[in-house]
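Here the complex is missing a single protein chain, while all its other protein chains stay put.
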Amino acid sequence: MFDLVSFIPRAVAQGIPLLFGSTGEIITEKSGNLNLGIPGVMYVGAISGVIGSFMYEHSFADPTQMNAVLAVLIPLVCCLLGSLLMGLLYCFLTVTLRANQNVTGLAMTTFGVGFGNFFGGSLIKLTGAEVPSIALSATSRLFRTTLPFADSTGWFGKVFLSFGFLAYLAIIIALVAAFVLNRTRVGLHLRAVGEDPATADAAGIDITRYKYITTCLGCMIAGLGGLYYVMDYANGVWSNDAFGDRGWLAIALVIFTIWHPEVSIPASILFGGLYIIYLYIPTGTNLAVKELYKMLPYVVTIVVLVFSSLRNKRENQPPESLGLPYFREDR
Amino acid sequence: MIHIAKRKEMPLPQALAIRLGAIVAALVACGVITAIATGLNPVDVYAAMVKGAFGTPRKVWILLQELAILLCVSLALTPAFRMRFWNLGGEGQILVGGLAAASCMIILGNRLPNALLIPLMFVSSACAGALWALLPALFKARWNTNETLFTLMMNYVATQLVAFFVIVWEVPKGSGNIGIINQSTEAGWLPQVGGYKYLLNILLVAILTVIMHIYLAYSKHGYEISVVGESPNTARYVGIKVEKVIVRTLLLSGAICGFAGLLLVGGTAHTITTTIAGGRGFTAVMVAWLAKFNPITMVASSLLLVFMSCGAGEISTAFGLNHSFGDILTGIILFFIIGCEFFITYRIVFSKKEGERDV
Partner (left out) sequence: MRMRDISKSFGQIQANSAVSLDIYRGEILALLGENGSGKTTLMNMLSGIYFPDSGEIEIDGEPVVIASPKDAFDKGIGMIHQHFKLVNVFTAAENIILGLEDEDAFDIAAACGRIRAICDSYGFDVDPDQKVYDMSVSQKQTVEIVKLLYRGADILILDEPTAVLTPQETDRLFAILRNMRDDGKAIVIITHKLREVLDISDRVAVLRKGAYVGAMATAETSPQEMTNMMVGHQVSLNIDRPAPVDPKERIRVSGVTVRNQEGVVKLDNVSFTARSGEILGIAGISGCGQKELLEAIAGLQPVEVGSIEYIHDNGRSEQLIGKDPLEIAALGVALSFVPEDRLGMGLVGNMDLTDNMMLRSFRQGRGIFTDRKGPRHLAEKVVEELEVSTDSISTPVRKLSGGNVQKVLVGREISSSPTVLLSAYAVRGLDVNSSYLIYDLINQQKERGVAVVYVGEDLDVLLEFCDRILVLCGGKVSGIVDGRGATKNEVGLMMTKLGGEEA
């Protein structure tokens, strides 16, 4: 029997990191930057948060003594700072130095994943734990604090109220991003930068500033996805490589949603569901088949990719200058 | 007032000097970061890396073997990149190639003599890799489907496919591992040349490098690839069938990746896991790009990256550091090299001053 009430919250929990990642990547791509470094950024975001909270949690003999506000704020700020630095690095290379975006992105992913695993591994060593992971259960408990009534309202509470604040923040950020992109002057300018930087430039828009700010913001949002994964989804347990390929899925989601953050909300949850659906499909003793079910999110992405390339509507195409560096005096 | 202008063509020695300077600067930066992050003396760390890479004949062999595999994957991606087709699916193409080789070893290992089995493994792994690249190529050629993401997703489909077969063939049941295939019979193991375990791999890749260089620089196919990459419209204008060139080139690209998978499974590991490609599909993108898609230069750029990774292995054991530290150092070096290209293409002009100054 398919248990929808337990499936949906898990799908959402899986989907939230993707939502953060794809919202971040959408606004980045709207500025014309194709940031393939997002997987690395999410690792850096996660580990920065972990380091911050590790330091704070371990400064107390008894972690329950922690100041709740600080315990949440410290990892949050560390995470944002870490991802911001990654964003600045990407911008410096691709915008200021006009480097190839694909190669820069891949290098950032190598770097970011290495960074995450190195510091993760070092912290694990510091704790001297038997298992190769760090548990920050006290901090995680704060991140996982659900809305009131979550337990008392039955299935409604489980499906809508049972998440930590970062999950709601993800949805709010996606909605705000959609609003800014489509309904404000800043959004208009940003879209112009991604579509046709020469025109935007001639209109007096500071291309460099827009690219820097949106790409850095995008990285910070994506970094939160990493933080959510560790602190909420994984119960504050960091283990190396656990975050896996979610960063790439987030990039794939951008195409799936045809560059609309608001579409990304249901789409991320759908992908989250696909990610774990193998747990819900009865396969009996045949464990091998489960591995095939895990292909689903990728296969669906490919199918969507193909379909979106068949559609020819102008508004549904990627930003026209995506992936290209801009140099005003090119001729 | 700082102002950026495009440079005239920069002479090659100067361009090389800038790149070399970037690497030196990167090593210094890595040293500083090492000292801060680990508290170790960076000189010791570098010494350990050199020792780890070249310290003993065995280590040199491992280095050369790793170099061969990485170079092989880079060579595979190069024709696609020259055509401006961003094949990020090397990882998946290696995996299915390795899977095809492994399945031949497992299923036919006891039925065919090596003289038949090994050629069959060659063919099947090349075909599997080619098939994996064919799908995105067809869609790119026909509907201009974004190949970057298509090939990327194919990697994960391949990973799960391998995961599936690993469980099907796992020995013993429930271990989640296949273990060494045909340990006793060595059926399907690539032969050793002159008693050296890795020499055959290395020789094969060396030959491939030369062939690929000739193919790209002097053959009609290579010329078509360059024209399509530089300007698809010009290609159509002179009657080159762009779709056909895309599909043909990607078949080649995938087949060589599949071949790399064979080298890994048949030549070194004699088993298959989901992580056997070890990120080489991505590292190779950077190797190829650093070498400006020139097969001969790629020997140097892959040596740099393989050195980093072998060296990192050594520091992780010598200083008790995490192996991922090597990834961080590699990332930093890449950032410097990527960044230095700017100074080769552009120059900075300080307009307040009299005259111009190159930086």
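Here the chain labels run A and B in written order, and each chain numbers its own residues starting at 1.
Just so we're on the same page, a residue touches a chain if its C-beta (ideal position, glycine included) is under 8 Å from a C-beta of that chain, and two chains touch if they have at least 3 such contacts.
Since the structure is predicted, the reported quantities are computational estimates derived from the model, not experimental observations.
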> Relative to the complete complex, which of the depicted chains are touched by the chain excluded from display?
Replying inline: A, B
>> Among A:M55, A:A202 or A:L310, exactly one should touch the missing chain; which is it?
In response: A:A202
> So which bits of subunit A touch the chain we can't see?
Replying inline: 183-185, 188-189, 191-192, 195-196, 198-206, 312, 314-315, 320, 328-329, 331
> For subunit B, which residues lie in contact with the unshown chain of the complex?
Replying inline: 1, 3, 6-9, 218-224, 226-227, 230-231, 233-234, 236-239, 241, 351
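Note that only the chains that are shown with their structure count from here on.
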>> Centroid from C-alpha atoms only, then distance subunit A to subunit B, rounded to Å. What do you get?
In response: 27
> Any idea which subunit B residues touch subunit A in the complex?
Replying inline: 4-6, 37, 86, 88, 139, 143-146, 148-150, 152-154, 156-157, 160-161, 163-168, 279, 282-283, 285-286, 289, 320-322, 324-328, 330-332, 334-335, 338-339, 341-342, 345-346
> For subunit A, which residues are in contact with subunit B within the complex?
Replying inline: 36, 89, 92-93, 96-100, 102-104, 106-118, 121-122, 125, 240, 245, 248, 251-252, 255, 287-289, 291-292, 294-295, 298-299, 301-302, 305-306, 309-310, 318, 327, 329-330
